[in-house]
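Missing here is one protein chain; the remaining ones are kept as they sit in the complex.
Going in written order, the chains are labelled A, B, C and D, and every chain counts its residues from 1.
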């Protein structure tokens, strides 16, 4: 998780540098056509473009809302895993004992049993972490160049160590082989837990009713695991995401044509208003402003890049 | 589920090709009336149309939000079925045993019992899948031509095999006949499960309190099945959906009339501004631009098709 | 529930015919005052009206969202009743038996006991259905004329049969009298259920712990009944609903004044632009267009009726 | 709860009469400055004001949404209290009996025990009701004059009878003194309930496991009580509420300046267009319209009062 208070402007510009490049091209081309090639008919009325802009802003707003909800839900599930882990620990401490045992164990032996469960629980979490790092076909970041650059600075534990290395010491050799042989490794860990607990109950180290309660914890962990996998495997619906992207690009492409219109109008007004100052003394200075008016249409470029950037970044941030 | 990162533009254009066709007609007709038949009174002021556009964008935003929530809820329920299935499995493993049994069974026999439950659970899931594929009167896709074309590429398992074929091997012959004779086949499967479990408890292979816990799993499965059926059977309220469609079409129909106005204005400005260049040398080129100005109103067609397409596709994607 | 894919345009126009009538009057009156009585000062600037329109669209959007949530919640509760009913059925099958019985009953007798519960459960549902059909003071539909027309085509079971008729066969005579004597008849049914179950437990036909589980089902049914009653008894807060209505009508009343302004401007432009065509040959045709320009303001009527209709229908659909 | 279908226009105007008065002043002052004192520079451009208007409409929309959610949650909690009360009743009926009793009680005595619980439960509800009527520092209504007028017509039970009077008959004298001596009287009632139940369990009138279930009901009632108190004690965050108010007032204050601009323009157009009719016969009538044009700016007052009223009432209704 990113923990500084704010991203710096530089980071964001770097992250969006490719888009900015496109926007510059997209807005320069029509201005060149207009001024150099004199395609004076290249105007588009601003108001319909503005309507698309409003509609797009609206859709992006809803999308980002949904993205935030997903993020929040993911964070809740993660918090749930933390809570359940703590609860499991106190339950193991309180419910694994000699009270109903057929053969009394020493405190050290009971401690070893509890420790086995805790270590296996950590193995479950490691497996889950690795499963979540598997790349999915709809995830953009890892494949994009800017994403790769960005990641160089991050060291991702799951890409440095294999799951096999990470499980060492947390599972017995036999258990490790069993877990690694399964497709859903985290579910295999939980199966081992429940089997072990069941054996303990049969021998009386866990009271039958306490067994039901701990079993509920494993059911809860299955639920949380399932939720995590669901969020991982179910992206923001592709049809929505694709269309949002299209709408933003339609808006971005049309934008400079509409802006040119507005800037051209202002340019004309500047030129005209300067005409009346012509007979005045420092006409050299006024000539400069008049020139500015003539080339005023070029302001379309930075301005439409800014607006395109705002809309596109808004859209991408929620991805 | 669609798993590529994005739909291609081609796919989306194909999917909306019929609508695009209508939009072209809807926007061409008024332009022809205006230019060819010289109905110069065919203007409409842009601002009220823009207001409708904003209102419609707003409503569609809310609708898509609701659609997304439905989708997300459906995905949650499906995740819930996965989780409950896993939990049911570990419960059957841990709770079906000889501890309280009147007559001790071999491990193989206990395994067979558990297997019967698991197979019957799969039968329940197959029945549920088939029930969800039944077409409903308010679902558009399967009947629309574009939808049919689209589906040719998808092979839907539920349409290839009958439920009877799929249940083979998962239920005994007797059970299969019972399930197929019922209207709600998935509920019948769960009834069989609970009856079998009850018998096991009477013979002591399931401890009375464990019985209560497993029974709770069946209650949970009933709940999940009910939720799935609810989402299937309760579409986005028809009155909202219909009116949204109407509003979009009212907007789409009025759009070209308002756009014509704006484009006509720009056209006139172009023509006028070209007048002053007339005495200049390359007047042939300027004449071309002036011509462009005269026919500028025809830009209404592509532009209003784009806006119509954005609004309509936005509306349809949430359906 | 309405199950066709879409309402037809005709149905919706019929449903809103009274409003449409008002809108025609509201927009015709100012146009007549302007054109016939020559109150040329009757203009209003469009932009502030547009702002009201945006604000109103926004508020209606939120309201419809809330309406949809209510509907969805109601549907969930209804799904919950279905699920709980099924769960209750399998519980009665599994938990009502001779295992802990003081006096062994035949299978037939046990079946009769279970059947009594199921029938009484149906009686509970019938009572609930009838309670939900009681008209409330804030419900508009049944009293409005259009609503009455619309309902003629629907045959509402709850208005055709009295509750007393519907309970026949589901409750014993004694129980029926008891239930009908109570104010909250559905709660009375559940009280009977729990009392009967309690008696069964005392005689040993229901194991004490199973009793606790089934009792939880009745608690769940009480909860669901309470939720249904809450949704029925707590309408969308009246202060919000009333003000929404007011805001829509303020917008609808001001609308034609602002539109007249815009249409008048266009009319003047048409007339002016026709002036220059006057010396041309087919001036008869141009004269027609000029006439059209003079009366262009009359387009305010259909156009403002359409916008009023869109906003008002949007508002009414969420009611 | 207000149960009529709609508030009348009169009620709402009365409720907002003070605000309307301010709006009249706020919009009259600039018009007087403009027309009487000829401060012709008092224009403000409309578009930025319109932007504030849109932003404010948006914020109010979200706020009202949040208000509605709070109201809905409050209603849910209230429904929860009803449901839990009913469930508690059937539990007391079913679980308080002689089955495990050390000393058999008569039916009448058991009935008396149950009745004590029910009466004490009513005492809990009365205490809760009184606690909710305590005025809080951030609640506006009771202190505002219009609020006081409005309340005269409502007779609030909690202000007519003291809690002490209301508890009479529901608690024994000793219990009543104990409850009234505590700060959180409703919690005290629940403590009494749980203590009494505990005593019943010790004497065997409540089975140990049933005791656990009923205790859960008291835990549930604590939860519901806590929720009710939370909604009461945690208003819509003051910083949001205050800023919303400020934003609305900034908008309301700027509004007439921007409107004046628009109305003045229209007025000028009217005057100008009348000029050309001057030579026509009924110039007296046209002179009237021209006069209307000259004073057209005064229409700013009613129009800006209406818009201010719409925005402000929207904001206040969600308070």
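FYI, a residue touches a chain if its C-beta (ideal position, glycine included) is under 8 Å from a C-beta of that chain, and two chains touch if they have at least 3 such contacts.
Since the model is a prediction, treat every value here as computed from it, not as a measurement.
Screening D:20, D:59, D:105 or D:180 for touch with the missing chain picks out D:59. Among A:18, A:86, A:115 or A:168, only A:86 touches the chain left out of the display.
Shown as candidates are A:29, A:104, A:199 or A:306; the residue that touches the absent chain is A:306.
Listed for chain A, the residues touching the missing chain in the whole complex are 1-7, 9, 12, 46-47, 50, 53-54, 57-58, 61, 64-65, 68, 71, 75-76, 78-80, 82-83, 86-87, 90-91, 93-94, 97, 99, 207, 209-210, 213, 259, 262-263, 265-266, 269-270, 273-274, 285, 289, 292-293, 296, 299, 303-304, 306-307, 310-311, 313-314, 317-318. Taking the whole complex into account, chain D touches the unshown chain at residues 38-41, 43-45, 47-48, 50-52, 54-55, 58-59, 61-62, 65-66, 136-140, 187, 190-191, 194-195, 197-198, 201-202, 208-209, 211-212, 215, 218-219, 222-223, 225-227, 229-230, 234, 237-243, 245-247, 250, 254, 261.
Simple rule for what comes next: only the chains that are shown with their structure count from here on.
Taking chain C out of the picture, touching joins the other chains into A, B | D. Note on connectivity: the fewest steps through touching chains from chain A to chain D is 3. Counting every residue number used by either copy at the chain B-chain C contact, under half are found in both chains.
The multi-chain contact residues of chain B, meaning those touching 2 or more other chains, are 47, 50, 54, 58, 61, 65, 209.
Interchain contacts link the chains end to end along an open line, per the touch definition above.
Taken pair by pair, the chains that touch are A-B, B-C, C-D.
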